[in-house]
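One protein chain omitted, others in place.
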Amino acid sequence: MDFESLKDKPAPAPEDRRAPLFNDFGLGGNVGRKPGTRLINNDGSFNVVHRGKTKRDSYKLLMDMSWLKLLATTIFTYVMINLVFSAGFLIIGTNSLSNIDQDWQLWRRALACFFFSIQTFTTVGYGDIAPVGIAANTLASLLALFGWVALAIVTGVFFARFAQPGKMIAFSKKALVAPYNAGGFSLQFRIVNVRDTSLINVTARVMLTWIEEGNRRFSPLVLERDTVPLFPLNWTIVHPIDEKSPIIKWDYETFCRQRAELLITVEGYDQTFSQPIHVQNSYIFDEIAWNARFKPMYLERDSTTEIWLDRLDDLEELGE
Amino acid sequence: MDFESLKDKPAPAPEDRRAPLFNDFGLGGNVGRKPGTRLINNDGSFNVVHRGKTKRDSYKLLMDMSWLKLLATTIFTYVMINLVFSAGFLIIGTNSLSNIDQDWQLWRRALACFFFSIQTFTTVGYGDIAPVGIAANTLASLLALFGWVALAIVTGVFFARFAQPGKMIAFSKKALVAPYNAGGFSLQFRIVNVRDTSLINVTARVMLTWIEEGNRRFSPLVLERDTVPLFPLNWTIVHPIDEKSPIIKWDYETFCRQRAELLITVEGYDQTFSQPIHVQNSYIFDEIAWNARFKPMYLERDSTTEIWLDRLDDLEELGE
Amino acid sequence: MDFESLKDKPAPAPEDRRAPLFNDFGLGGNVGRKPGTRLINNDGSFNVVHRGKTKRDSYKLLMDMSWLKLLATTIFTYVMINLVFSAGFLIIGTNSLSNIDQDWQLWRRALACFFFSIQTFTTVGYGDIAPVGIAANTLASLLALFGWVALAIVTGVFFARFAQPGKMIAFSKKALVAPYNAGGFSLQFRIVNVRDTSLINVTARVMLTWIEEGNRRFSPLVLERDTVPLFPLNWTIVHPIDEKSPIIKWDYETFCRQRAELLITVEGYDQTFSQPIHVQNSYIFDEIAWNARFKPMYLERDSTTEIWLDRLDDLEELGE
Partner (left out) sequence: MDFESLKDKPAPAPEDRRAPLFNDFGLGGNVGRKPGTRLINNDGSFNVVHRGKTKRDSYKLLMDMSWLKLLATTIFTYVMINLVFSAGFLIIGTNSLSNIDQDWQLWRRALACFFFSIQTFTTVGYGDIAPVGIAANTLASLLALFGWVALAIVTGVFFARFAQPGKMIAFSKKALVAPYNAGGFSLQFRIVNVRDTSLINVTARVMLTWIEEGNRRFSPLVLERDTVPLFPLNWTIVHPIDEKSPIIKWDYETFCRQRAELLITVEGYDQTFSQPIHVQNSYIFDEIAWNARFKPMYLERDSTTEIWLDRLDDLEELGE
């Protein structure tokens, strides 16, 4: 069998064959065609659920959970580990720990073991309770080593969370169809650096996706400028709706009927944290304002420029 | 002697001279020509053994070994270090440690020294045994400093292992020769992000290598699309077998006889871990399925898309 | 409503429409037009003040403050945390801490609680004071865990500050208009690696900005060479003032009247710290010397080259 002989076979339907070439931007050609579906959520995550053998990173979990949940998880793990080890000390016998009276009730001895375990695990080691004999000393030695490893994880996770940059770039809530050049229009949205850090070499890419004849279509949108070397203020990202634009003939109704969605990726480099940043966002059809314009976000002062972040969404409606 | 005079010398054999230009992709022109050899293993590592003065990184060893082996290594080192230091305390004399009875047998005093050493090394320092005199105090001071350094290594290695991303990208077990466009064919395989993380800017490169007339040949394969900006679902990587393809005339028998192997590198950027990822894989001739097609891996739900990772290898055989 | 119908609307003023295309390098077209304003300060930061909902990173704050302020902040936080916890121990009752005499005055018991708190928080745990009973032990256990988290932050911040490279690249204080080729001129400045590290792949970009008819204009300046693969010595960055240069017709008075400013970004890779570096700088009109030349900064020795960093600003005035 070679390719020549295979060619006599009935070919798949044309629609199917063209699909991978034109429709798949790594997002799949048949994805999210149901009404009410968007591809990228407003927090920048993909609207995709993983099923099957997905591996979950405990590291990622610890990095992404809320501080409160992390604290609860930490305390819970801390208590559980020390419960296990204190059970070990109880089994060895509390006469192998100094200053525990053998006449005490079990719960009291258990509690003493638990607190001794914690004192060893954290390497506090007051010494008012101390291990006596080989078994207790061996268990305590293991416990202290275990404490080191736990400290490694706690140190790493808490510091990594503390040091990781938060959300850097805010997007305007709405994208606009705004007047542009003499009598023309453009599709635009704006972004701003919400933190007091230096972002440089910021690049934006915009794709339009919509549902046409039951299939999801994709088309990149050409931008007037796709990179800024410095990003201290706001940046309005503009797609001119000219002859080459795929949306030159579209009106508001087309946007809605085809459930159009703008997929946006913004990349840059954060000088403060010395690392690249990458954010996504999307605007679906009902997040696009027609015939409006952004108001300026900054004020000129005598020797500086002030940028007002809460004016990110200030629009001027130009009416129908 | 200049180049002109050297030119009169007999030139090396033509086969030899052309070799570096056409055959060496950093993999060497004469490499792996024996039957049964593949260049890249299924785990992505190179099928190469280093001999001679290879330096092994203890860091790499600690990062790559299994968790169990790491734990064993850690405990072993921990015990060994403290054995050495406890021998030091024994030599100084156990009368320089408080609460050790000089009438105890040697083994009992040695054990006390050992556990005291561990208490100092881990900075637990209960204090039930404490150093007395200059020699013991000096040794204990050194030991505590040594403990810091050991803690540094333990903290670093355990956290780095904990925080390092595992395998991100899974490859389909088989590459396919699949119908493509009207009557055509393509060579394809698919990949999926197995973790719940965001991979972006994913790029694939495919090289074909085979043995022809006793020499290893290499040829890059042109891909229909070699980059996807976002990678939340699966991605089918397609080489169209058209007139420009080096395999347009090949049949299954050619693949086998020439021991063809597809070498694949995939690069991207992991948003969760803020670092680039690079994976390799290869398909050898008997890992290529003829005239088959991948079944979809995802389902459209009302407001989201579900991807089923265990369907990565679901094929539809189209028969001879 | 489609784009055709919108086109009948009155278009915005031409000045306004052209603004985003020609004036906005991510710095905004109307920015800093008041006399006395510069866009980039001499320390490389942007001359921009953020207002409104700017989020301040406590991490960034801790990284950027002076060592003295960091030390003060650390000690202050350390004292505050332990004051809170020692209040907890006081409330539980000092009879739950060993070796505290109930007859002592409140302040003395409070102090004992405070120092006990610190001993637990830092995991020193002398044990001369030790917790007795469930409440005190529980609080001490929490405190030790809290100490871990605090140690994580302290470890991370102090080490990150210690390990972060300081300022690498120094710019000459003045840019020059210097003789160049036969009868020509160039705009130039020079940079030097002030540290004993290896910088490679260093790239410079220069933009000119000025105020014309009340609007801020931008224009990139073409460089004779914009990249050096190795940067062990100094590098003079040269813009030839030829027919294609936007400043071919400018004289000193033009520079001043239009409040010209050179915006410079330099990128590279630091081999010692294995990380990219990015610095900015700017020269405003009164930081440009006319008809001058840089003197060499290095001396040839018998088997090496010496570079003298304090000669970075050595100029030779060539007169009017």
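Letters are used for the chains, namely A, B and C, taken in the order the chains are written, and counting of residues starts over at 1 for each.
Methods note: a contact is a pair of C-beta atoms (placed from the backbone, for glycine too) under 8 Å apart; a residue touches a chain by one contact, two chains touch by 3 or more.
Since we're looking at a predicted model, the values are computed, not measured.
Among B:D57, B:D103 or B:E213, only B:D57 touches the chain left out of the display.
The residue from B:L68, B:L106 or B:V149 that touches the chain not shown here is B:V149. For chain C, the residues touching the chain absent from view are 74-75, 78, 111, 115, 118-119, 122-128, 151, 154-159, 162-163, 165-166, 177, 179-185, 194-198, 200-202, 224-225, 228-236, 238, 241, 248-252, 269, 271-272, 274, 290-291, 296, 298, 300-311, 318, 320.
Residues 1-3, 6-7, 9, 11-12, 14, 17-18, 20-21, 24-28, 30-34, 36-38, 45-60, 63, 98, 119-120, 123-127, 130-131, 134, 137, 140-142, 144-145, 147-149, 151-153, 155-156, 160, 205, 207, 263, 265, 275-276, 278, 280 are the ones on chain B that touch the missing chain.
Within the complete assembly, residues 123, 125-127 of chain A touch the chain that is not shown.
Note that only the chains that are shown with their structure count from here on.
Between chain A and chain C the centroid-to-centroid distance comes to 26 Å (mean Cα coordinates, whole Å). Shown for chain B are the residues that touch two or more other chains, namely 123, 125-127.
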